[in-house]
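Right, chain A next:
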Amino acid sequence: MWNEYSIGLAAAFACALVAFLALVWERDDLHKLLLVDLVETAALAVIALIGTDLSEALILPGLVVGIAELLALSQIYLVKEGYQQHRVKGLNIEVIMRSPATVIIATILAVYGIILSGFTGGAIAGLGIVFLLMSRSFSGDFHVLEMASGISWALWVAAFFVFMFAPEWWYLALMGAAIGILMKVITKMSLVGAMWGDQE
Partner candidate 1 sequence: MIAELLFATFFGLLLLGIHRKVIARIQRRPGPPVWQEILHMLKFSFKTTWVPATASAALFVGVVLVAIGIWTAALLVILSGGSLLVIFAIYMLHKIVEHGFGLSSGSPYGKFGGVRSVISAASEIPLFVTVAAIAIFTKSLMISDIVAYQEVHGPLLATIPLAAVAMYVVLLSKMPFGPFSIVESKELVSGYKTEHFGVWRAGLEVCNGLKTYVLLMTFILVFIGSLPFWMILVAMILVTVSLSFVCALSPMLSPYDSVTIQTLIAGLMVAYVALLGVMS
Partner candidate 2 sequence: MIIQKISRILSNFDNILPVFAAACAAMSLLVILTLPLPYSGDQLYPKQIVPGSSLNPYDRGGPPFTQAVIHSQYPGNSPTAGYVTAYLTPLSLFISEHTLYMGTTIVAHPGGILDEILYNTRGLDTVVEPTILFVAFAVAAYLFRKREA
Partner candidate 3 sequence: MKKKYALALMLGAAVPGAGAIVLNHLGIIPFWAYAAVLIAGFPLFLLGLGLFWMAREGKADVPFLGY
């Protein structure tokens, strides 16, 4: 009964085994974080093996949980090691520093993300903005970003309740949810970009 699913499962768990074994012997805190990221890949592979539309709907939350916790932990790491104060000047690659190419790439990503909309769109457009903010070493205040993300979260939850309790308005709910989640993901992602430009 060695179907495709079982073979895939065996391979995915073999990966998990190797990665966890590496984690057992690792003593360095940052290496541990990198290895935990590696382990996540194996989990995503197990989810992908379901092979239905459901599996995609499960991968998206799985991915988001991973990246969110990664960001929080990396920040805790910097604070606990006292590296928070260290100055890092943008991204030290000549090409994207202050060149129009950055803006073009960022714009392309953002526009593509907005066309995609929804979840994936948020990630892609967010990536574009990260790119832009990174090269421009943005250090504005977060309040606007946080407010926008809070509003979009509320929008999305409202849309969810419309779906559940007034299904005849599904069209409205769909648009609200898609836009809400797009905004939400973009604003959160752009925080990453903003963190880059923290030399001030």
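Regarding candidate selection, all candidates are chains of the complex that A comes from, given by their letters.
The definition used in the following text is that a residue touches a chain if its C-beta (ideal position, glycine included) is under 8 Å from a C-beta of that chain, and two chains touch if they have at least 3 such contacts; residues count from 1.
The model shown is predicted, which means the values in this text are computed figures rather than measured ones.
*Asks:* Which numbered candidate, 1, 2 or 3, lies in contact with chain A within the complex?
*Replies:* Every other option belongs but stays apart; chain A touches 2.
*Asks:* Contact residues on chain A for candidate 2 in the complex?
*Replies:* For this pair, the touching residues of chain A are 1-6, 9-10, 13-14, 16-17, 20-21, 23-27, 32, 39, 50-54, 56-58, 60-61, 64-65, 68-69, 71-72, 74-76, 78-79, 84-85, 115-121, 142, 146, 149, 153, 156-157, 159-160, 163-164, 167-168, 170-171, 173-175, 177-178, 181, 184-185, 188, 191, 195, 198.
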